[in-house]
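Here the complex is missing one protein chain, while the rest keep their positions.
For clarity, chains are labelled A, B and C in written order, and residue numbers in each chain start from 1.
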Amino acid sequence: MGKQEIRCAAKVSLDKPAAEQACLHNRWHPDVPSCGTIKNGEVVKIECVDWTGGQIGNNDSADDVRDVDLTRVHYLTGPFEIETAEPGDVLLVEIQDVQPMQDQPWGFTGVFAKENGGGFLDELYPKPAKAIWDFEGIFCSSRHIPGVRFAGLIHPGILGCAPSPEILETWNKREAELISACSHMSRVVALPPNPQSVHVGSGDDSIKEKVGREGARTIPGRPEHGGNCDIKNLSLGSKVYLPVHVNGAKFSVGDLHFSQGDGEISFCGAIEMAGVITIKFTVMKGGMEQLGMKSPIYIPGPVEPQFGPGRYIYFEGFSVDENGKQHYMDATVAYRQTCLRVIEYLRRYGYDDYQIYLLLSCAPVQGHIAGIVDIPNACTTMGVPMDIFDFDISPHVKAEKRDLGSCAFASS
Amino acid sequence: MGKQEIRCAAKVSLDKPAAEQACLHNRWHPDVPSCGTIKNGEVVKIECVDWTGGQIGNNDSADDVRDVDLTRVHYLTGPFEIETAEPGDVLLVEIQDVQPMQDQPWGFTGVFAKENGGGFLDELYPKPAKAIWDFEGIFCSSRHIPGVRFAGLIHPGILGCAPSPEILETWNKREAELISACSHMSRVVALPPNPQSVHVGSGDDSIKEKVGREGARTIPGRPEHGGNCDIKNLSLGSKVYLPVHVNGAKFSVGDLHFSQGDGEISFCGAIEMAGVITIKFTVMKGGMEQLGMKSPIYIPGPVEPQFGPGRYIYFEGFSVDENGKQHYMDATVAYRQTCLRVIEYLRRYGYDDYQIYLLLSCAPVQGHIAGIVDIPNACTTMGVPMDIFDFDISPHVKAEKRDLGSCAFASS
Amino acid sequence: MGKQEIRCAAKVSLDKPAAEQACLHNRWHPDVPSCGTIKNGEVVKIECVDWTGGQIGNNDSADDVRDVDLTRVHYLTGPFEIETAEPGDVLLVEIQDVQPMQDQPWGFTGVFAKENGGGFLDELYPKPAKAIWDFEGIFCSSRHIPGVRFAGLIHPGILGCAPSPEILETWNKREAELISACSHMSRVVALPPNPQSVHVGSGDDSIKEKVGREGARTIPGRPEHGGNCDIKNLSLGSKVYLPVHVNGAKFSVGDLHFSQGDGEISFCGAIEMAGVITIKFTVMKGGMEQLGMKSPIYIPGPVEPQFGPGRYIYFEGFSVDENGKQHYMDATVAYRQTCLRVIEYLRRYGYDDYQIYLLLSCAPVQGHIAGIVDIPNACTTMGVPMDIFDFDISPHVKAEKRDLGSCAFASS
Partner (left out) sequence: MGKQEIRCAAKVSLDKPAAEQACLHNRWHPDVPSCGTIKNGEVVKIECVDWTGGQIGNNDSADDVRDVDLTRVHYLTGPFEIETAEPGDVLLVEIQDVQPMQDQPWGFTGVFAKENGGGFLDELYPKPAKAIWDFEGIFCSSRHIPGVRFAGLIHPGILGCAPSPEILETWNKREAELISACSHMSRVVALPPNPQSVHVGSGDDSIKEKVGREGARTIPGRPEHGGNCDIKNLSLGSKVYLPVHVNGAKFSVGDLHFSQGDGEISFCGAIEMAGVITIKFTVMKGGMEQLGMKSPIYIPGPVEPQFGPGRYIYFEGFSVDENGKQHYMDATVAYRQTCLRVIEYLRRYGYDDYQIYLLLSCAPVQGHIAGIVDIPNACTTMGVPMDIFDFDISPHVKAEKRDLGSCAFASS
């Protein structure tokens, strides 16, 4: 035996537009042609571009974030044909490692402009903003958010198998109904199929046309297959059990994150990066029925960074919004309030609100549903690990304002 | 020196109606008379009745749960005058221990009837149900849910300082607006002041009358003071920072839980118990401004039961409800779906759905806001610790139905 | 059902000499009469005196430590007859809880005088010293070692079943051989049977005489049954598997510790206390053969205080002694050096060496065998949790001398 490297099932180029690469695609559709075949039981490496397909640069301006073309994002690597997988099976995906590209040891976190993407707090923080993170082995730090440094919990934001035509139809129908029902709202509530910038790997124009018309957008996760679930501890070392809906499973993966906070609140909120993921694939025949499975499940790996339960400050939020309006058991409202409580706390040290908004999006904060039954107030909490700061943020230590610089903003 | 016991600031009787005890009350109001004074810096023990005031028995019928009188619940111990505390201060509450009553080593978890209390899943599970938990030191187990056993993470469901008259008015106004706005809904969305069964400790009839008219119900937590926040890791060993709104703080505590899952989904969902809490009180002068505080914060203790990150199975839920309807970024809907995914998984072992509903309410499950920005789907997760089961619930082990008995139901 | 307390299998008095109590004894011998019977499967509470039988007081002098009568220590509660247990079985002991006596919420740590007991560092620190620890719920702190506070990991220093006559003979023989082989050494290397102050519970004079002649001293743990193993995480929540050597097992327990560091270096080094332990007893028939068992094994509980791996400072020690002499692979020498490295580090903050010696004995320090094969140097490490200090002991923060008072010393 001797030397031997794990097979790389798909290589991407960071120097070529994502839209020109045959192993990438940016819609969920059963007809996107496979870019390779993987054996049942095989371990492979798969390279991924960052979720904006390289639109964001390592610089000190958020102009690129402001101007991002959101039709050209979420390029996934795949789909891969997994041998022997059939509808009704479960695809067991063991994430054995995730690493940034060796020659690109950095990532970014962005706040999208309210009018181009937005985010969880865009009513209050409508401006585009950005932080660049430098990777130092397992740690990262940012010149745009001084005073913090933490170990990543690297994970893919997106992984899943292709929908069947029936499932795809369900998705399109129910999201269209939402769009229609919310037509009075001033904000985009869901994204219908859109032919613009569709990329279907090596697929020809007729496939492209069909996928453009029917293909599901990759922004939301969806219960039937997972997709863009953006779960911070579905991470390296995890075993993920994915429902299979088409022959060969047609597995895709992308949107790698060096780290993410619960909620990924600024939308482009994780530390987004290009990288390579190592996965072992195993097919569980008839797994969906066996597991009673409607949505993916997973078991995290044993290597999550550990701070000790007593090293977090927890903030509480309730479903009374910032205008004093009482909402009924609304965990979304409560979580927004929880985030605002953290911003109020951390700004005392000299951080700009946008810096904190970026930080809470990507640092390993714990967002919990605490109480969801005490009418009318849902209560959520956010635990902020003290040890990611290089100064003491304990409540018993008097806060001093310091010079903590600035994140990147857009030119005006 | 030598022998010496920590002072008990309030003793309760489990043999006497809660409504007859001078150190208990069941409304938030600044005029409820103090039942004792505690020094700044003092450590005391405080006894508490269970949140139903003893209405639930250690037996095998849920008739008591079905018939519970919800105007006679949430009897809190207090309020206590904390020396030197003034509005604008922060009261630091160090929870040094929480223990069940020595002679009552058991607790209960209930599912309320949909028409009398309800719960997070009452559309699907409308019947009353109950499980009794026996405490074996730090562990608990239930004859009504065989096959599980776990260490408690004991905590008070409710703690907080009295509202000022202004804050009380705000509460009553905004909750009244919600009630009025939701008058078309078939369910109770909030509870207005109600003179029935008001108890104000040693207060006389005029106070009782006033508190009955104005006093805030204790069911919801509220941002201004915490209250019934029902947070599972605001637990023994925690330091809690509470805003002070009236002279002397008027601190109350109650609703002790031996254990609770994130969300406490069945409403009477924690393992409810009578017990004694040991607290150190410290006043931080001017703390609210210093901490930029609008809602309580806390730092958990170091003794949370630890399973290792790889000993949880995580379930995903999205904001598409059980009828297939797409909701917009609704974490409450997503969390309900997450709970249903766990029920579907665990029923394969022979558990009745109500047993699982009870279990998820009180076992140390981790409920996370995972993604809250990927329109239109909020994604939440629930991590279920495998090690609380005495059989292997790993997905790779074939589930076998076993005889797992039954929880307590009501007679028909 | 309703109210019910767990049965207390043995009550002790803190106001009466240990030597007068029928449920206590201070030798290992199969003929010590049982003080009670426990059913297979039963849960009971057992009260214990502190290991000195109350010789040490809550005061500020170490005179009592200096003058301690070491023939009157290690009073164990028991022995208990466990129904159905026979030689060759394993007794499964589930430690469901351990608590200090409610009316004696304090404990002590002592450094014995070199000439009366000694300790691991007695060549360097020959004087008697003492620290009193006040229990504040799950935490403890000491007026004699200011600046530290930590949660206990409460455990029994001693638990085990009685030896058979054959095993007892083995013990006496091999320890006598050591004593004889080391007769040239200036220090006591082992304690032979000694009739002085023998206590055999309710046993009559003939038993007393026999036990005085043959009974094994309780100071050392021994491989055949465990005994005084002094293991810091054989603690509340643990399952301990003990070999049974006589009919009825004759289980004894005592020497409760609120907390202990690895090594318990000052000998009277844990936080010694009187208290009550709650245990479930289960007999595994034929367990010794089934488990291939020669010495006890255990599985810790899930509630050990957790600091996070990055919250420890680790110190290294090698088997080169303080005189510069190279020893061959001697982990004992290496561990002594490791302890000295910590003392050197912590004295920079103003602690007296004796204070640190006491602290390392009882705080939750992690003592590891790191490398035991790199001739000639064994390497051991000690991890000191930073979070037990109320000031920052990180190496990157400049140490400042503070006034940290003094531990208790003996009058001269």
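Please note the rule applied: contacts are C-beta pairs under 8 Å (C-beta built on N, C-alpha and C of every residue); 3 or more make two chains touch, one makes a residue touch a chain.
No experiment lies behind these values; they were computed from the predicted model shown.
The residue from B:P105, B:G137, B:G201 or B:P309 that touches the chain not shown here is B:P309.
Checked against the full complex, the one of A:Q306, A:S361 or A:T381 touching the unshown chain is A:Q306. Residue positions on chain A in contact with the hidden chain: 1-6, 14, 43, 57-59, 95-97, 102-106, 136-139, 151, 236-237, 278, 280, 301-307, 387, in rising order.
Where chain C meets the chain that is not shown, the touching residues are 92, 119-120, 170, 174-175, 177-178, 182, 188-191, 219-223, 226, 228-234, 237, 239, 241, 262-267, 269, 284, 290-304, 308-310, 312-318, 320, 324-332, 335, 337, 341, 344-345, 347-348, 366-381, 383, 394-396, 398-399.
Residues touching the missing chain, restricted to chain B, are 306-311, 387, 392 (touch as defined at the top).
Keep this in mind: only the chains that are shown with their structure count from here on.
Chain B and chain C have CA centres that are 39 Å apart.
In this assembly, the C-alpha centroid of chain A lies 32 Å from the C-alpha centroid of chain B. Taking the mean of the C-alpha atoms as each chain's centre, chain A and chain C sit 50 Å apart.
Taken residue by residue, chain B touches two or more other chains at 237, 301-304, whereas all remaining positions touch fewer.
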